[in-house]
Structures are given as structure tokens and as C-alpha cells.
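Note that one protein chain is taken out, while the other chains of the complex remain in position.
All chains are identified by letter, namely A, B and C, in their written order; residue positions are counted from 1 within each chain.
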Amino acid sequence: MSIFADLLSNIFDRRYRFGLAREDDRTLSELTDDLVSASGDVTGQAVARQILDRYAKWDDAEKLDFFRHMALGMDLDPQAVRVALDAYEASPGKTSYRVFMAAAEPPRQELVRRLNQVPGATHLLVSMRSDLLRLGREDNALMALDLDLRHLFASWFNRGFLVLRPISWESPAHILEKIIAYEAVHAIDSWNELRRRLQPADRRCFAFFHPSMPDDPLIFVEVALTKGVPGSIQTLLAEGRSALAPEQADTAVFYSISNCQSGLAGISFGNSLIKQVAADLSAQLPGLKTFVTLSPIPGFVRWLGDQDLPDSTRDDTTLRQLAAYYLTRAKRDNGKPLDPVARFHLGNGAVVHALHAGADTSPKGRAQSEGVMVNYLYDLARVSQNHEKFASDGVIATSPDLRSLAQAGEARLKETAP
Amino acid sequence: MSIFADLLSNIFDRRYRFGLAREDDRTLSELTDDLVSASGDVTGQAVARQILDRYAKWDDAEKLDFFRHMALGMDLDPQAVRVALDAYEASPGKTSYRVFMAAAEPPRQELVRRLNQVPGATHLLVSMRSDLLRLGREDNALMALDLDLRHLFASWFNRGFLVLRPISWESPAHILEKIIAYEAVHAIDSWNELRRRLQPADRRCFAFFHPSMPDDPLIFVEVALTKGVPGSIQTLLAEGRSALAPEQADTAVFYSISNCQSGLAGISFGNSLIKQVAADLSAQLPGLKTFVTLSPIPGFVRWLGDQDLPDSTRDDTTLRQLAAYYLTRAKRDNGKPLDPVARFHLGNGAVVHALHAGADTSPKGRAQSEGVMVNYLYDLARVSQNHEKFASDGVIATSPDLRSLAQAGEARLKETAP
Amino acid sequence: MSIFADLLSNIFDRRYRFGLAREDDRTLSELTDDLVSASGDVTGQAVARQILDRYAKWDDAEKLDFFRHMALGMDLDPQAVRVALDAYEASPGKTSYRVFMAAAEPPRQELVRRLNQVPGATHLLVSMRSDLLRLGREDNALMALDLDLRHLFASWFNRGFLVLRPISWESPAHILEKIIAYEAVHAIDSWNELRRRLQPADRRCFAFFHPSMPDDPLIFVEVALTKGVPGSIQTLLAEGRSALAPEQADTAVFYSISNCQSGLAGISFGNSLIKQVAADLSAQLPGLKTFVTLSPIPGFVRWLGDQDLPDSTRDDTTLRQLAAYYLTRAKRDNGKPLDPVARFHLGNGAVVHALHAGADTSPKGRAQSEGVMVNYLYDLARVSQNHEKFASDGVIATSPDLRSLAQAGEARLKETAP
Partner (left out) sequence: MSIFADLLSNIFDRRYRFGLAREDDRTLSELTDDLVSASGDVTGQAVARQILDRYAKWDDAEKLDFFRHMALGMDLDPQAVRVALDAYEASPGKTSYRVFMAAAEPPRQELVRRLNQVPGATHLLVSMRSDLLRLGREDNALMALDLDLRHLFASWFNRGFLVLRPISWESPAHILEKIIAYEAVHAIDSWNELRRRLQPADRRCFAFFHPSMPDDPLIFVEVALTKGVPGSIQTLLAEGRSALAPEQADTAVFYSISNCQSGLAGISFGNSLIKQVAADLSAQLPGLKTFVTLSPIPGFVRWLGDQDLPDSTRDDTTLRQLAAYYLTRAKRDNGKPLDPVARFHLGNGAVVHALHAGADTSPKGRAQSEGVMVNYLYDLARVSQNHEKFASDGVIATSPDLRSLAQAGEARLKETAP
């Protein structure tokens, strides 16, 4: 079908571009002006396509020029905003509000919306923001432009527009190769390893997709169905293990969550993904009672390093105590946990449930957290109130065990302090 | 599949709502405040669902209260805008721009975006705007609120997000019954009549859909494949006619275009639809050389009535001459044609191609235009420049025949003027 | 997609037929000989297509000629069978068996298999058998030919090849119009009536399809989800009734089963259909505990007429008693029940469960059974042993109530006998 669709659009493009060939020598700023001011989408789409085609061929310097044109040449006109605001305040209503809306939004937002009229443009625009984040981090004006892109994308990639799709060994290869590429937590190094993550009856994977980017997952989560809460990623992913019959599982373990689109940075999908997957799995497999993660503690070793502890403290028990302290009591200035993964799951309403030493014996696991991993528990009946308390008062929900461990960790820190 | 999906979401809802049941007694404005200020989507979705559930049960008076709350209670704060604008002007950059963006957008926009997080909400929000347009036409503040909805919908229903799907006798019945309901030009009075429009080999129908509303067409066009440009809608749609083999057709006739969603008023899809369908058909059937409409002239009789012409003038030739004059020379104050269908097609870059008397002998056809119909021609290689000239200078593209007819019409008007 | 596929095959046909155009003047028996003896499918498909094309244009007399050619001209050669049999008996093994197989099957079977090589031919062949049954009932040789078709179709329409698909108001219209046409038990007289059977949350419909006839259901069953076992078809199908939430249903009622293809007469699908649907529904809706029919008793009135009972006996109680007797004790010579619907469900392993007077007040219901209807109960855990006892010993499984009713019916018959 997609071959056929290509054929169609090629034929049309050929005809259609023919009528526009003369305009090709417009400068970029002429093109953007033309696109923003186009009175309809008759010419709009063709102009948009030209801009996107040119963009695709640019090097970084040219891309930066384009971004600067958007940031500075298509910026707000404060004086126009002020005039429109005064008029609106004097006589609020439809007419004055329309003028204000037009003035209060920089024309670059309309530019991006019109670029998106071209079929397939959404993915290009996401890549464009990825370029912007890569090239413009240090430039205050470009980061203001980024706020516009983020604002538009947050609206376009609204949860209501996303589609949850299972990823399995029966999924298309061109999507699976993206799973291999984007897996950010426990690397997948071959198609055989991928098959081990997808094909056994006790493994699941789910991804969010946007309908305009059906070939590109936005985020995905890998799940293991187990009996009991697991405490080692190596055991969970061991080659040659025998699969559990799904009906015998009582626990679903979210052992890896990976974002796929750097151009969607700052737009959060993970919380919805976990909730939706937990709901779907629990409907399919009523035997599932427990939904947990098996998560890395990426900042633990770095934090440990800052504590000036003698090396001798690093037996398993001590590590678990210190990790408990780190996860639940080591805070940023704003009162949130230091650990980014902890912030994510606690922000979702999860509970810090259990800690395991020797749980990730890979080089990365040792380097990040001395091999310690943590389970965050998603209790669907309580995620909402956990979340609220965390969001409003910074309260971290923990299991009783965890609390004792953290207590012991605190004691340990004090006694070993120089 | 949808049964299964329902099942899932039911199960989840049951669990999930349980945890929230206590909050049900919040007032509406508490709920909207909570939704807008929710720090994440954990509670956001549940609150959004509550608002939508309540909305679904309200009568018009309650809906109006809700709209007024959005319009007045969630309006811009001009003073905040002014402060943010001053700060931005003083020191433009990411931080000041973020504050300005937040201030310059009334919180009701964020409310609508967050309502849309609930799966299936998009259609409800479109219906909400339909209610607003029905109830709030006379209220200046509500029409300002409408601008916000329209702004959001224009972004969400961007051309790049729409999907063109053929509608055929093999389409699902629940979609076909919407085609019957929404056909606005030549009414479909039974399933048999619908079958005659869809099933013959020389008939086509296409609709735009939004991925979040897969069961609801946004706009559709009905097409007849013919040999030569037709001049009568009754002949085109006659019962018992024999179908043409598609490969023998040289002309595609767009004989009916209907919008389906009153809640998307003002967001234009028709132009893209015609272009896309013409492109697809021409790729499928290379024998197609001509793309025309067979269109009503809805304002002709009303205009005629204003011209104080003696009744004797209404023979077929005269009617065509006067219709040619009406379509191409009778203008609004802004220089655009009086006739709304003419404005649409000329705005799309079409050419006024030919006029036919006795072409629509239905009561509606006689009442609107004394039975006269018009072909607008879409010449894909020239739509763009036609459109530009029409948009910038009001130039109406016509065939030579049409020009002669309009000339004769002008003479006729002068000679018969009292 | 189907438009595109058509296009392809048209183009190919045009090319391909070109190369064969000269052979068009072969007689029918030359064509059938050529097809049966073709050494490969290179020419085979083209010859097969010619035969099918000709068949489609024939009147009944020509069709009969064709059937007679198959029955008589492509019959067994008994002498060849005998020779092959002797050789096989003398020296059984691969070579002699191959010769025997070829001899023991009349060449018309191979003809039909080769006709089926043409894409889309399966449905034509089913229609061909429908013609044969209509035209050849009285002709012994043609009924022998029919055995060959039935033998092939039983193999092709093997249960393992059938696909169960739900039919809903979201199904394609061209399939739904077949549901309207084929409903044989309680007629569907409009699309609105169809919608009432399909759209409410407490209604279901399922059909078996063969992959080579995706647009033509083979058999379908209509299901109502209810609380308790219903005793009136009019109540069950009443306009304006309010739907039950599916999760609240405890009973699935199979209230109509219709075969769709007269060309598949004698090949039974109903038993598999009921079992599969019961299994699917019980997995989807664990609340369902009871699977019953609400069935007509088509032979009751005719049988009653043969009993010379005075008219006064026909109060509701008496009718139920007599119907119980009729269903469970009135037998054919072979010991099976007189009533064809009873034979079907008892043969499937169902139980005669309950009888209801005034249950079908339609003219057809009154004429067939004085308005009495019956529930057959499918107890999934016991269908197999019920079936076996019925098949081997003619034992009819009944509820205790039914037994009492039948007992009373027997007494009534004796006392009223003249």
C-alpha cells in the first residue's frame, strides 16, 4: 500500500511542482514570509515542501541560520502586542481578542503549523527540534524559539492522540530495528537478543505511537511476567532460561523504559505508558497482582563518591542501606530526590519498594550503582494520592522495609562520617 | 478489537475511579482549576474525565454556565501580560519568553488541551464547540472563547494529521449512515440510494478522517467518472443507468462536497480534499484528463430577485447568460463573488468552466437557481496561479465561453433594466 | 486495495488473454479435456477461466448440458478401475496405488480442482453446485455428479480452513446486506431492524467465512445477552427495549442460525459455529454461565394435525405438554426426533431445556408451532457425552421439567385419543 501511495504522491508532485517551478529561486525568508502569509493551502503546501526539502539538504551552519531567522526575524512584535492588549482591555470581545491572539503569538508558530501541512512533515519537524536542541543549547534566543516548538508539540502529541501498540517478534522489522537502536537502559546487541526480549510467552513490549509517525515509536517499555518480584536483571534476561506460562505469573516487571525521539524532549509520555500497560495487562491476565519496575539507580555511585566513605563500607547490606538513604532522603534544593529515575517514578505515584544488591552486574550497572537496583511499585489504587502528596509536599512513598533500610543508611552515614 | 479495548478500559476505569471517588463533590470551577494546575497527568486524566462526564449530562443552561466560566473565569489577565511583556522586552530570552507565553495564553486553552488527554475526548471537544456555536453566537465573550477553540482545533486538525480514506459500499455501516446523515448537497434518502452512489464501478467517494475520530468523517466528496463533462445532476444520478467502465472515463466529476462536523466550522478541508482526490484518481486511472465539479449556484435566484427583471427573460439561454454574469461579475463589497460556492472553488484555484440550464430539476435546484448548474474546472497545473491571482487581485479565471456568456448577460441586464 | 488488485489483474488478463485469443473456438468438451490433461498450470488457468466465463453466460439448458457432460462424459471407467484394482491387489505399493487412485476418481473431480485455480473461482463453483441442485434433483446421474462436488467442497470447507468473524454495525455494508438477505429464521425487513440486531451492547452476531470467499458468509448466528433464559422472541427483539450492560448478562441466547450458501448444502457448520461462539463469549464475558437457544419448532403444528386432537386442547399448558412430547418422543423410523431443529441441536449435544407458549406470536410462529418455542441448552462440559449418547443410542437429553411435561403430554394424547 505504501508503494502505491508513494506512486500517487510522486505523480502528483511531478504535476504539481511543475506549476511552481519558477518560484524556486525565492530566498528562504521570502519562502517563510510567503508561507505564513499564504491565504490558503493551495500554494501553502508547495511552499512548505520547498522549505522542508531545502532543510533536509542543509549542513549545521545553514540550519543555524534558519533557526536564527525564525528566532529573530519571526519573533514577537512587543509594540503590536501592547497595542492589541490595550484595545482588548478597553473593549474585550471577539474582534479585539482575535487581534490580540494574532499579535501575542510570534509568526514562527504559524510557520511551523503550516510546514506540518505536508504529509509526513511531523517527523521532520521533530527532527528539526532535535537539531535545534543540539545546536542551540547555549543561545538564549534559540532556546526561546524552542519553547514555541515544545508548546506546539505538547499540543500535537497530547495523550489523547497517542496510540498504544504492542511490540512483538511479529512486529515489522523496520520498527524492531528502532527498538534495538533506542533501548537506553539494557542495551540490545543483536537480533537474537531482541528475540529473547520479545518472543517468549512471558515477555511483553509496548510503545506509544503518534498516528502521523506510524513507523517511529515515541517511547517503549519492556515487561517481564514473573512469579514474585525479581531482584536481578541478569537472571531476568538470562539466555536459556525457560519461559513462564503467562497465566501463572503474578507480577509484571517494567524493566526498561526508553524514550525514542530527542526532538520530543520535555514532553512526558512515560507515566501514561506505564499506567496504560498495567491496565491492559491486568485485563488480559487477571492473575497479575503486582506491577513493579526493576530500575537502575544511575546517580548512586556519583553521590556515594561525594560522601567520602571509606571503601570498606561496600558490602551488600551497607550498599542497600546507603541506596535506600540516597533514593529517599538525598534531595535537590527543590526538595525532590536527587536520583532522576526516582523522580520519574515517584512523580508517577509509585512507591520505593525494595532494593537488591548484585542485581546488575554489567559494567554499566557496577559503574552507576555498584550493582544495586530498585523496585518501584505501582499500586493502581494508590498512584493518584501518592502522586499528589509527592507533587505538593515532596512526600516519598516507601515500603516499611525501605524505611528501615534508609534509617540504617542514615545511621551508617553518620558513623562513617570522618 | 474495539470490544476488547472497551473491556480493558472499563476494567481500568473501575479500578482507577475507585481511588478517586471521594473527590466527586468538587465544584466545577474547583475541577477546572485542579485540571489546569495538575502537576502531571496522573490525576489530570481522572479530573478531565469527570469534567467530560458531567458535560455529557448537562442541559443547555448548564453548558452555557460552563462556557461562561471558561470565557470569563479563565480569561487573560491583561496586567500579567503587560508585566511579562515589559520583562521580555527588557531582556528577551528563554526565561522571559516562557513567562510571557504563559501569561499571553488564557488558562482555558490549557484546560482544553488537558481535557483532550482522555482517550476519545477529541470528538467530545468538537461537539462542545458545536454547542458553543449554537448557544453563544450572540455573546461577544463566548465568541472570544470560540477563537481559542478554533485556534486549538486548527492546530490539531492540521492537514498533515488528516487521513484520506475511500468510502465504498464495503465501508462499515456505522460510517455509511453518517454519509447519509451529512450529505448536504443532494440528499440521500435511503440505503438503496446510497448504494447507487457508492457501488457502481464509475462512482467514488472519499473522506478525510482524523486519527482520533476514526468513526467520524470530517468532510467527504462524491465523484462520478464520466465520458465528457456532464450537464445534469438528474442524469448523473439516474436510477437504472448503466455504469461506465472506469478505464473508459476521461472526466472525474466532484458533484457533492459535504462538511460533517459543525464543531469544526471555519477550519477548511475542502480544498485539500479535492486536490488529493484528483491526484489519487489520476494516478489510478491515467485516462482521466479533466477534473470538474457539477455545482449548485445557491444564491442565483435570490440575486435575480434583486434585479427587477421582467419574467419573460427566463428562457434557458438568458438564464445561462445571467448566471454567468452573476458568478463572475456580481461581487461583495470586498471584491469577492457573491456566490458562496463560487468563492470556495475560485479560492481553490478553479476556473468557471461551463453553465447548464435544466441541470437540477429538483425543487431545491429550481428554488435556488432556476435549475441552472455550473462546472468548475480544476486544472492541476494551474490551480496555484489561479488561486494567487484570485486571492491577491480578485481575478476570476473563466473559460472563453463563460466570458462571452457573462458579456451577453451584462448586455441583457442593461437592456432589460427599467 | 481491492481496486488496485483489480487493476492489476485486469492488466494482466488483457496481456495474457491476448496470447490465447486464437483458441477461443474450442468446443466445451475440447476445453474440459484440455484442462484436465494440461501438463501444468501455465495454460490451465487460462482454459479454466474460459470455461468459467462461458458458464456465467449460460442459461439453464446450457448449464444442464454442461452438467451432463461432466456426469456422463467425465465419469468413471469401471473397466479401468477393475484393471487397476487387480494390479494393486497383486502388487500393492506406490506405483500400483497411483494408477488405482487415478482410475478410481472420475476425471470431473480433477476438472473442478483445476477450475478452482482461477482466483475467485471458489464462489463460482459453489454457485455451480447450487445450480446443479436446483436443476438436477430428479436426475440420478447428476446427483452422482453432485456427490463429487460435495466430496470436494467438504474437503475445501473443512473446519480447519474456516474463520470466525464477528458481524457488527461496524461491518462492511456489502456483507450486512447479505445478513439481511440470508436471515432465514426471523426475517430482517430493513436496515433499521438490522441495526437493532447488531448495534446494542447486548447483541452479537458471528459468521464463518472461508478465506477464498471473504465477502460471503457461510453461516451466521445471532446472539442476545440476557439476564435469565428468555421465553419470547417478540420481547427479545422488541423495538425500543433498553439494552443490558454486557457484564450484567448471565445468559447468551442463540436465537437465529442461518445458512447462506445453498451450494454448500449437506456440509455442516452450525455445530462448530455454536461451540466456537460460546467459547469466545465465555472468555470475553466471564459472567456468562448459560448458553441456550430460543428456537422455533417448525414441525409441531403439522404433527399436531396428524394426531386428530379436538381443538379444545390448545390452551398454553396443553400446548407445552404436547410440544414436549413432540420434541422428545415423536420419532422418525430411524429413531431420531421428527423435528429437524431438534435433530440439529440434539445432534450437537444440546439438552431440551424449557418450553414457552406465546413465545412467537408472528404469523409464521403461529402457523408452525402455535406460538410455542423451545430453549436448547448447551452445557459445554457435557455436549460431548450428550452427543455420543444421542448419536449411538438415540438418547435425548432433557431437563427434569421437560420430562414431566412430556409425560403429561403423553397422558393427554392418550386421554384425548378418539
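One rule holds in what follows: a residue touches a chain if its C-beta (ideal position, glycine included) is under 8 Å from a C-beta of that chain, and two chains touch if they have at least 3 such contacts.
Quantities reported herein were computed from a predicted structural model and do not represent experimental measurements.
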item	value
Of C:A279, C:A367, C:V395 or C:A411, the residue in touch with the unshown chain	C:A279
Among C:L76, C:L135, C:A201 or C:L244, the residue in touch with the chain that has been omitted	C:L76
Contact partner of the left-out chain, one of C:H151, C:K227 or C:K289	C:H151
Interface residues of subunit A (partner: the chain not displayed)	2-4, 7, 10, 166, 169-174, 176, 191, 195, 199, 215, 247, 284
Residues of subunit C (touch criterion as defined above) contacting the omitted chain	7-9, 11-12, 15-16, 18-20, 39-43, 45-46, 75-76, 78, 81-82, 85, 88-89, 92-94, 97-98, 100-101, 104-105, 113, 116-122, 140-141, 143-144, 146-148, 151-152, 154-156, 158-161, 163, 211-212, 268, 271-272, 275-276, 279-280, 282-284, 347-349, 380-385, 387-388, 391
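The rule we apply is simple: only the chains that are shown with their structure count from here on.
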item	value
Mean-CA-position distance for subunit B and subunit A (Å)	35
Length of the line joining the C-alpha centres of subunit B and subunit C, rounded to whole Å	48
